[in-house]
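Structure below; questions to follow.
Excluded from the complex is one protein chain; the other protein chains are retained at their positions.
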Amino acid sequence: MTVIRTLLSGDYPRSRALTAVLLVILVGLAFAPFVFPGTRSLDVAAKVCVFILLVASYDLLLGYTGIVSFAHTMFFGIGAYGIAIAASSLGPTWGSLALGSLAALACSALLALLIGVLSLRVKTIFFAMITLAVAAFFAILASQLSGFTGGEDGLTYTLPQVLLPGSKLLAAPLFGVDIDGRIVSYYLVFFAAAALFLVLLRVVNSPFGRVLQAIRENDFRAEAIGYRSVVYRSVANCVAALAASAAGILYALWLRYAGPATTLSFDIMVDILLMVVIGGMGTMYGAVVGATLFVIAQTYLQDLMKLASHAAAGIPLLPALVHPDRWLLWLGILFILSVYRFPAGIVGKLRSRDKRHHFVTR
Amino acid sequence: MSLAKDALPVARLDKIPLALIPVIAAAALPLIPSLPTWVTLTVAGLAMGMMIFIMASGLTLVFGLMDVMNFAHGAFITIGAFVATSVLLPLAGWTQADSLWRNLAALLLAILASMAVTGALGVAFERVIIKPVYGQHLKQILITMGGLIVAEQLIIAIWGPDMIALPKPATLRGSFIYGDIAIEKYRVLAVLVGLAVFAAMFLVLNRTRVGLLIRAGVEDSEMVESLGYRIRRVFIGVFAAGSALAGLGGVMWALYQETVTSAMGMQVMILIFIVIIIGGLGSVGGCFIGSLLVGLVANYVGFLAPKVALGSNILLMVLILLWRPQGLYPVAKR
Partner (left out) sequence: MSNLLALSGVNTRIGHYHILQGVDFVVPQGGLTILLGRNGAGKTTCLRTIMGLWKASAGCIDFDGADIVGRSTPAVAQLGIGYVPESMGIFAGLTVRENLTLAARAGPIDQGRLDWMFGLFPALKKFWQLPAGFLSGGQKQMLAIARAMIEPRKLLLVDEPTKGLAPAIIAHMVDAFRELKRTDTTILLVEQNFNFARALGDTVAVMDSGRIVHSGNMSELAEDEALQQRLLGLSLDAHQ
């Protein structure tokens, strides 16, 4: 039990239903190549891993520190482009990837510190607007410096041999699945994302994390006690940015492609917001639930909605509303309801339901 | 009792920000190869600035008065544009006729329809989405973002996902030619409409009791309530007006671009945010000057170095914030 306690930094799910859901997700992701064969499903699984990390990093910012930033995709993009540019210009070696990663992480940390020091003194709304402008600027920069970043089309590149789909590691298939570079890539993404998620969990459950929450609750009072909130917020901003960049690095390793549409677009920022709020702000596990739900819905819900759309064919406007491309509409409504009624999202709902059944931990 | 001076201090309008406009126009003059081009760009810049002002003024006033930043404002712009397509495209007989009056009549109809729709939606939005989260800035940002997502999807559900072409009315196409100088007719209209909106806002704010309430409320809405006014009711009116203005801006912008897409509101929101930050959150006058500055810079730089056009406006914002951290005309808040 103590192994689990250390691993989760004492932050248990605190709900039978939630524990079950998390275990299902964990097992599903851990054994994805074997349980869900096919390229599409593995793609979805890898995307889930990346987004769990990305959304968790955003939860640190929004849920725990109370900062709304629209520049998060910028850090995601920096990580991805770090790998992309290194692999394209320096060749597909582990050395170049390491260099690219380190450069990306350093760049993100610096930018995050800059943003923190310059803007965290201002009010919430002002800060949100400024990060929006900065993110837009960065996205345009990325598409304009096409010599460097591949412009609108992005960069495609190759990676060390062992990560490529072509290379076979084992002569014979294991449990019916060919163990090739793709599987290796997947497990790299999975283990890295899982490890970094646990690191974030540790950060929010540390004394530092508690100060963040105190600052989120009552900035004035925290300052009165002696905690310089600007410093804490800047550090939180840095940690979140680094985690987001790491997610970008993993994504770039998986896709072997980096471009403005996959990493820097405002749509992704909106998606992150949806995931973190619907999953549950300030819970970390909300990121797991939210990201899984969202990515799976994004891929598979559309098929479901297509059926509904055909069924509603006769009625005016209704087919347009349940048209598969309109899945974001329903998610948006769910999002609004979550902000009003369920601030702790799905995780909060599951936990409160179990509280009534007197679920006791530790 | 008071200071010994007998002379009254003169309430001088802070004119320095106003001077920025001619300064930037003049600065561009040597950089641009020919005078006719400079004239064209300046008119284009002013026209664009006016349209941005129409769209941004409502947002800044709502923020100043109600302390609410409506991140879904872009949706109202887009809706205004789409309503215009629904009115103008069927009225092709009028818009394509070679009669200025018919053209203007059609345009007026489109404007009235857009403003009515966006104004009504604004009221609904304020009551349903925003009212429950007064004063809670974090939730406000999240909720209005949610409203934006839902609105954008509803727009696509109603008008379809494809871009719609919206040609300018026949007599508003083309330019006035004076020797070497060409001035687009539509841009002149845009400037006139913008000035009309500014004049109307100025009159309402400075000559009516409601305007007095709003100006006082922007400074200290609690005190206005203590004087016996139900300022919450004014909130709804201002929000509706701001949304209607967004709709109007959407119509003008749609005809300027001649295409209408579901993302057009969002695309112009960046410039709008830059404008209201430059102008000072809550200041209509600041918004006016900020819009013109941004319009001019966007057009001059767009001509000289297109790649850095948006960057130049962000740079402008940074420079102004370094000079006046609260914007050109900060509102004296309690």
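In this document, chain identifiers A and B correspond to the written order of the chains, with residue numbering beginning at 1 in each.
Following the convention adopted for this analysis, contacts are C-beta pairs under 8 Å (C-beta built on N, C-alpha and C of every residue); 3 or more make two chains touch, one makes a residue touch a chain.
Predicted, not measured: the structure shown is a model, and the values here were computed from it.
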| item | value |
| --- | --- |
| Chains on display which the left-out chain touches in the complete complex | B |
| Which residue of B:L212, B:I236, B:L304 or B:V318 touches the chain not shown here | B:L212 |
| Given B:L100, B:L227, B:A305 or B:L319, the one touching the chain that is not displayed | B:L227 |
| Touching residues (missing chain, whole complex) on chain B | 1-3, 8-9, 11, 209, 212-213, 215-216, 219-220, 222-231, 331-332, 334 |
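Methods note: only the chains that are shown with their structure count from here on.
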| item | value |
| --- | --- |
| Rounded Å distance, chain A centre to chain B centre (Cα mean) | 35 |
| Chain A residues within the chain B interface of the complex | 66, 68, 123-126, 128-130, 132-134, 136-137, 140-141, 144, 266, 270, 273-274, 277, 317, 320-321, 323, 325-326, 328-329, 331-333, 335-336, 339-340 |
| Touch list for chain B against partner chain A, complex | 63, 69, 71, 129, 132-133, 137-143, 145-147, 149-150, 153-154, 156-158, 161, 266, 269-270, 273-274, 277, 281, 307-308, 310-311, 314, 317 |
